[in-house]
Structures are given as structure tokens and as C-alpha cells.
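Here it is, the structure in full.
With one protein chain held back, the other chains of the complex are shown just where they sit.
Chain naming follows the written order as A and B, and within any one chain the residues start at number 1.
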Amino acid sequence: MHTPGTIAHGALPQAAATLIARLRAGGPRVHCITNAVAQNFTANVLLAAGCVPSMTLSAEEIGPFVARSDALLVNLGTFDRERREATGIALDEAARARVPWVLDPVFVDRSPARASYARELMARGPKAVRLNHAEFAALSGAEPSRAAASGFAGGEAAVMGLSGPTDLVTDGSRVAEIGNGHPLMAKVTAMGCAASALVAAALAVEPDDAWRATCGALVIVGVAGEVAAASAQGPGSFAVAFLDALHNLDAPTVIARARVTE
Amino acid sequence: MHTPGTIAHGALPQAAATLIARLRAGGPRVHCITNAVAQNFTANVLLAAGCVPSMTLSAEEIGPFVARSDALLVNLGTFDRERREATGIALDEAARARVPWVLDPVFVDRSPARASYARELMARGPKAVRLNHAEFAALSGAEPSRAAASGFAGGEAAVMGLSGPTDLVTDGSRVAEIGNGHPLMAKVTAMGCAASALVAAALAVEPDDAWRATCGALVIVGVAGEVAAASAQGPGSFAVAFLDALHNLDAPTVIARARVTE
Partner (left out) sequence: MHTPGTIAHGALPQAAATLIARLRAGGPRVHCITNAVAQNFTANVLLAAGCVPSMTLSAEEIGPFVARSDALLVNLGTFDRERREATGIALDEAARARVPWVLDPVFVDRSPARASYARELMARGPKAVRLNHAEFAALSGAEPSRAAASGFAGGEAAVMGLSGPTDLVTDGSRVAEIGNGHPLMAKVTAMGCAASALVAAALAVEPDDAWRATCGALVIVGVAGEVAAASAQGPGSFAVAFLDALHNLDAPTVIARARVTE
């Protein structure tokens, strides 16, 4: 166990490196309920990490898709009636088939209807929730902090992955801080959505510890972002290089670059 | 005031350079009603220019999104019943909250239903309309020309941004011709949609003169296209380089390259 504030040379960087290998070996099927802005990039991020994405939003067939998936992402970017119906069916099926799922409550700070819907979904038991500071404040009613995130995670019995200049990942008792990443990540649309999809993929291959899985996925995303930034000329070439970096990422690079404290 | 046909070394190139700085400083929120083909690229273009895009099309929440936006884009690429309902709500909210908006009447030359719907929207007071020659002819019933565009803009009390080998921008009394751009721009889907989104962003930070804002946005798009083409191998690398160029564009480059006559 590490004192908070200490660099963990050990457990979490190694877990992130192991996660990469497990994703490539396992090729988990990840079904994504996400918005049209994010679908293409999210699918390409999952493919670059060795996963098999699917994306249908049709109520008539999402059940069989989820039943044959290893993890599910529910991203609120898609919010109309038909999509909510599909989401309900997907979550019923996920519960029945014990498919772990991640909630990404995109933009709940912008729309009361979204925030209220996100609270309903929280009650259905996501393994992890990935969100930014504004979204956290809108959902929890508290200013983002280690204590607030831990309290919220403990109360909801889900892992919170709170993204920001430093990412916080907590399950209520354990808290990790991840310092990886690059400012260009905020200049590519759907980067956060794609990170949530990787968290879902991580839950599929690391089913016993959602906190470790979430930490691993966010370390990988941050390290791939740093590697990509080294060769990028701007946000266009950065997004391209991010996919390349994710596809080529190896364990020594992950371990050498991981900046994670617990 | 410049004689028509004379290169304006002065006002408009400087306005375009100023616009870039204002977009980055202001980070305007731009809500886009646009089609799924265009959403991802449009969002990335706005991010590369320093803006904050949002894209929801849901009737239940588009009102609050528009109310908290600084500009709105209505692109007709999305045309089904649900989207028209969302567009109606968005325009009501834009009128109430005085959010300037741009109409992009995509492909009105291909479908009578679209053309008729576009005419309804014209009556709701867009600050600017950006369209190509075929779309102009379908909407106005006239062959595209300086005189026809000026007449149409004056009659509709909106700025017309008529794109082509040379872009024409007119508010009925003033006419600018912009010679910037590159043929590869026509080989990347949604390039025109993204240009319209930048016009919307420009209206947010240049609220007093929609003509100047539209000119500035189209100069920026054209110059970024030229910079991108210099390093591109084809349309794939061009689209990537376009985002990089937009992100890196500086005032001296804009002023040196602007080819605009008024």
C-alpha cells in the first residue's frame, strides 16, 4: 500500500501494462450506446486496443447484441426517446447476462433532463462512472474533490473516474490519482467518450476489480496521449497519432510513463 | 472603402486575423444541428478554432443547450420529423435568448421537400446563410451572381455566403469576394458544414457586423485549407492537416494569405 502522494512504481502501472496485454489477447466485445459524434472515433479506439466494438441503438436488436458482449458503455450523448428505450433494454439484458457496464453522463451540467436521467441510470448499478468536474458537480451536488468523489462512489457502490488535469479514480475506499495525459486531448471530440469505452473494455478483462480496471484504462489513455503528442502538429494529427500509439503501446512504455499515486 | 476588384490589404484581412484571436479568447459555445456525416468533423473544426461545440438533436433538451450557447448552426442535412421538431424548439429559444444563427441549406437542389423547408427557415431570421451555387439557385430561383446574391440577401435581410471557386459574401449592400481555398476542400465530406459552423462561431464574437463575421470565417477556412494543402498527400492527410492548420493559424499568416476584395 502506498502513502497518498507517493509515486506507485508497482501495482497500478503494472496493472495498466497487463491490461493492454489482456485486451489484445481477449479481444472483448464492447457494445456502445453513444452519440453519432463519438461513434466512429470510439469504434476506432476500441479496435486499436484490440477490442471488437458494436454500436447498434435499435431497440429491436440491442438485446441480443448486449447478451453477446463482454461489456457495455452507456453514454448519455444520445438521449432521444428511441435511445432511452434501447438503453432500458440494454440494461435489462446486461443485468440478466451479468455484463459489466460503464456510465458516461456527458453534459449533465447542461440539461436538467439529462441529469435526472443520469441519476436513474446510476441506480441501475454501473460498475464505473466516468465524468468531468462539471458533470460530477451536477450529479453529486458537491464540488469535485478526493473526499467528495470517495463519498459519492461509496454511496453509489460504483467506481468514479473523475477526469481533469489530474484524474481521480475511487471506489469509496481506495483513491488513485493519475497525472498522465496531454492538453491536446481536450481538442479532439469524443476523446472522453472513447476513454469511457476503454474503461468498459477493461471491466471485461479485469472483472474482479473495477477500480483497478478503471485506473488501468485511464493510465493507458493518458500514456497514449503523451506518446501521440510527441509527434503531433495539432489536434488533427494528434487524433491520428493517438490511435497509432494505442495500437503500438507496449508494457515498458506504459510502466515507464505511468504517473499514478494511490 | 475599396473599389471592387482591388485587393483589400486592410479591413477584411485584419478582421479575419482579429476573429481568430477572439475565437480563442472567447471560446464561444456553438450548438450545431447537423447530420451524422458532419458531426464529428464539425466538432473537431470548432475545437481546433478554440470553440466549444455541442450537438444534441433531442427535442427534450435542445432548448436548454441553445439557451446556454453563443451561436447556433442549423444544417439541413438532418431532416427527419424528430429533427425538424428539435429545430423548431431551437429557433424559438434562439429568438428568445437572442442567439445568432446560421442556416446551411445542404442539398436543397436535390429534394423539393428540403427546399420548401429551407424557405420556411429563411423566414425565421438567420443572421447568415452559407450555401453553394446549386443550392442558391434552388432557393432563390436565380442564377448565382453578385447581383442576384445581393438582391436575395437584401430581400431576406440576411448575409449570404455563397461558396464556389471564389466565395461571395454580401449583406445586400456590401459584397466581398474571397479567393482563398484549395480544390482538396471539395474532396473532404462536411468541409462546407464545418465552414458554416465557423460562421456561427464568428457571429458569437463579432455580433455587430454579420457580414464582417462571415467574411472573416470564410477567409480563415480558405487560408487554413491552403496551409493544409501545402503538406497534404491527398484528401485524407489534407483533412488532418486542415485541423492542425486551424489550430496553429496566426495573424501574420492570415493577413499575408488573405485574398479578399470588396
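Please note the rule applied: contacts are C-beta pairs under 8 Å (C-beta built on N, C-alpha and C of every residue); 3 or more make two chains touch, one makes a residue touch a chain.
Since the model is a prediction, treat every value here as computed from it, not as a measurement.
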| item | value |
| --- | --- |
| Which residue of A:Met55, A:Leu131 or A:Ala202 touches the chain not shown here | A:Met55 |
| Contact footprint on subunit B, counting only the chain that is left out | 35-38, 40-41, 77, 79-80, 107, 110-114, 186-190, 232-237, 239-240 |
| Subunit A, residues in touch with the chain not shown (by the definition above) | 36, 39-40, 43-44, 47-48, 53-61, 64-65, 68, 82, 239-248 |
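The definition used in the following text is that only the chains that are shown with their structure count from here on.
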| item | value |
| --- | --- |
| For subunit A paired with subunit B, centre-to-centre distance based on mean C-alpha positions, whole Å | 34 |
